[in-house]
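Written below as structure tokens is the structure these notes are about.
A single protein chain has been omitted from the complex, and every remaining protein chain is retained in its original position.
By written order: A and B. Residues from 1 in each chain.
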Amino acid sequence: MNLTTKTIAELRDGFRAGDFSAREIAEDYNAAVEAADTLNAYLVKTPEVALEAADMADKARQTDDLKPLSGIPLGMKDLFATEGVTTSAGSRMLSSFKPPYESTVSANLKAAGAGMLGKLNMDEFAMGSSNETCAHGPVISPWRRDGSNAAITPGGSSGGSASAVSARIAPGATGTDTGGSIRQPAAFTGICGIKPTYGRCSRWGIVAFASSLDQAGPMARTVRDCAIMLEAMCGFDPKDSTSLKVDVPQWEAGLSADLKGKKVGIPREYRIDGTPAEIDALWDQGVEWLRDAGAEPVEISLPHTQYALPTYYIIAPAEASSNLARYDGVRYGLREAVEGGGLHDMYKQTREDGFGDEVKRRIMIGTYVLSAGYYDAYFTKAQKVRTLIKQDFRSAFEQCDLILTPTAPSAAFGLGEKSDDPIAMYLNDVFAVPASLAGLPAMSVPGGINGDGLPLGLHLIGNELDEQTVLNAGLAIEERAPAIELPEKWW
Amino acid sequence: MVSEYRIKSASGEYEVVIGLEVHAQVTTQAKLFSGAATAFGAEPNTQVSLVDAAMPGMLPVPNRECIRQAVRTGMAIEAQINKWSRFDRKNYFYADLPQGYQISQLYHPLVGEGEITVSPDEKNPDQTKTIGVERIHVEQDAGKLMHDQHPTMSYVDLNRSGVALMEIVSKPDMRSPAEAGAYLRKLRSILRYVGSCDGNMEEGSMRADVNVSVRKPGSDLGTRTETKNVNSVRFVMQVIEYEAKRQVKLIEEGGEVAQETRLFDPGKGTTRTLRSKEDAHDYRYFPDPDLLPLELDDDFLAECRASLPELPDAKLKRFEDLGISPYNAAVLTAEVETAKWFDRLLDAGAEPVAASNWANSVMPGILNAKEIAFDDERNTPEASAEILSMVDKGDISKGQAKEVFEIYLDEGGSPAKIVEDKGMKQTSDTGAIEAEVDKVLAANADKVEQYKGGKEALFGFFVGQTMKAMRGQANPQVVNQILRAKLDG
Partner (left out) sequence: MSVTLEDVRHIANLARINLSDEEAGRLLPELNNILGWVEQLGEVDTDGVEPLTAVIEQKMRLREDIVTDGNIRDKVLSNAPEAQHGFFAVPKVIE
């Protein structure tokens, strides 16, 4: 029996029931990880860390001292600082950075008994939607188009996490979502991923991209697994000023696919010209599934939808340009001193060599929109539009309990297919970004397979702090959608 | 009327326009956004948290006391307190700035407009001028760079990185070095009364950016220069004098003053152009997305107000109302320790005017001679009150008071007991004094003759002899009276 076929819930329950040991789980996963180098999903493998946690779990089982995630090894996106384990954020800048600290979210998972299989590849500093901006090479999706061997992107920026979960080299993984970076790769790889309400997960110890948007969340094969992981990841953290001081609900216990009395908003502005018919068809199918689960579909309007992406591409780069100023070669990370040069030569050389093209592009955009004379026209304007987008959702949630949309405007694309056109790449997140700007919980669940044999996702957006409704609707879809047959191992 | 400060030139007189931006370190245990300590003089990089070193993923959480002290400072200068304020990032690159930005407040500062009344002429404390304060905002200090430890390297110490500062920005209301000096001294005094900053300029707890421009009186503001980080009142005054003259000379020679940042050279007393931190200044301020807006509630503000002590101006007025001279009152209220000490002296029952003379004119000389600090624990206000009360009752003379104080400082104990033990208590017993006077006059009949013959200077001789006979314990006034009656009567 290879335990990598099981979900987190199955592993947890089987381990508790004594069907297998935590060590067996860890060993199976370590072996699977070892055999999957082709995917380039793991930047760092930590089999010994996984085994150590497994042995602790096995001991805990004997003393009846089990924690919620005892026995479960997870993959960790490389954006989470892990004490003593290289955390590079997918960048050459930090390629040898060993944090002397542990991020709150990863610490929460460890405190809940979880082990760590390794650090997962990602777009550099989480900037990207295809995992091609990583300094350590792109992640390959285990998925392929029917009849083709061409490498497909797992999406980004949590592409390593998506690829790993989808390829069963991690039962679950952490992701982070700034403008869709959990949801889009989840959709591209046929798995689930949820970004909770902004402030639910502490940002402390997560390498910052855009502070007002960054939110951690789980990526796993099922809705239930996401609920289990999310409960362990969330919680108030006094070290993060934007952390919400609210209780963490028992989402798993609260799971119910019965949506009677719930209204599902269908935003008319999300019907975008040029969206493939299969995406629209899936969306319609999603509406039917939710209706079947007892929900009542209502048409809603989110009038500023089309401005969400441009708003995002002002705010996120602006914050990033400032957040990434600390990578200067002084205290950690890469330093490229210039022979005979001074401090500023060192800065410039370090940052030229340490950052990749996409990161530089965004730093440049962010620097520009904050610079003298342009701040109001760009940044302030974008923050005003962001207020309007937030208001759109507020009004919408007076008429509905959750919102259903497609996750992405297309299925996964081939590596290199969009990397020449930044805006075409940005458009990947057209459906995901509005919820990010509004700080709302949102989830992608698999909806089906497209004509090329690639997975498609459905996207659920909930009201502030209402992750439960999102998860429940996700469960309702999961129960009705055709089961996703994970790709046969070719790697 | 405060006298006018003018720079003369061939084409006429110029006036100088001065504004000061004072950075005052907020007195707290921990830093503004991290739990690292703020104490001065620690080993390099020991008072540094991961937040202060700007490690990836580190986040700021504000220290309540920093906000509280800035609010109390604002209240002390009658400033508007903004219940809604916000932290912004000021972006620039420098090795002493780990985040690549300073968390500061630009758009919505914590404290708005206020004012400070100063006395530029110490000899005439009644002549005052009100200087406007534009704003007070809270921000992070930077770390420290050391250039002299290594031939090709500079060293970075982040102990100061993230320490809370109040930036107190004046309006360009000052017109002379004396006014600027008075403003700084008064500001320092207020900060120390409030307890929001220790005002220690040597340790860098207070430093000023000095903005100076010149103009012909009545004309538009000239281009200003900003001289950074000047760390004493005297230096600030030197900067102003130097800059004013330099700028006038430049203009008179047909040149133009460049708007620039300058550096003060304390050795030479001059300023020079500072190479700017960024070739082009563009700080790209924007609201710090790691922090929420700062909203203060009424309870918080009420506590801030209730905890304010009596401030220098109020204390000065109270002292003056007690009959203390304006000069003495000004000296006694300038330093919070002196003022507190003096209040304790009054509380112990000392008569205000005599007490003010004692504290200002008598006591400092004795303390200085003995090299005893004013705040030495031996120098209790209660001991001084006891001595003053004995003088008041006529038990000892003013001269004896000094003597008692000296003995008290050397030997301790109670001043009353010193007087008792040393038999210093002065007598006003007319009978006893008269008997001694009679003996002195009888023993010096020849001199009495000479005195009566017009040699009036001998009066002092008789006083001296009587005092000597009474071992200094006679009340000199009574001795005088009796001698006058016997000799002149």
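In this text, a contact is a pair of C-beta atoms (placed from the backbone, for glycine too) under 8 Å apart; a residue touches a chain by one contact, two chains touch by 3 or more.
Every value quoted in this text rests on a predicted model; they were computed, and no experiment measured them.
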item: Neighbouring displayed chains - absent chain, whole complex; value: A, B
item: Of A:G115, A:G199 or A:P434, the residue in touch with the unshown chain; value: A:G199
item: Residue touching the undisplayed chain, where the options are A:R23, A:R61, A:R145 or A:K348; value: A:K348
item: Sole residue of B:T130, B:Q149 or B:S219 that reaches the chain not shown, by the stated touch rule; value: B:Q149
item: Selected from A:P47, A:G75, A:G439 or A:P487 as touching the chain missing from the view; value: A:G439
item: Hidden partner chain, touching residue among A:I365, A:A396 or A:I449; value: A:I365
item: On chain B, residues whose C-beta touches the chain left out of the figure; value: 28-30, 34-37, 43-51, 53, 61-67, 86, 93, 95, 145-147, 149-158, 263, 274-275, 278-280, 282, 284, 287, 291-295
item: Residues from chain A at the interface with the omitted partner, ascending; value: 96-101, 197-199, 212-213, 238, 241-242, 244-245, 304, 306-307, 310-311, 313-314, 321, 325, 328-335, 337, 341-349, 351-352, 355, 360-361, 363-365, 367-369, 371, 374, 377-378, 380-388, 390, 422-423, 438-439, 464
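The rule is short, and it goes like this: only the chains that are shown with their structure count from here on.
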item: Interface residues, chain B side, partner chain A - complex; value: 50, 53-62, 89, 91, 93-95, 98-101, 154, 156, 282, 284-286, 288-292
item: Complex contacts: residues of chain A adjacent to chain B; value: 81, 87, 89, 94, 97, 99-101, 103, 203-208, 210-212, 238-242, 318-319, 321-322, 324-326, 328, 330-332, 343-344, 347, 367, 370-372, 375, 379
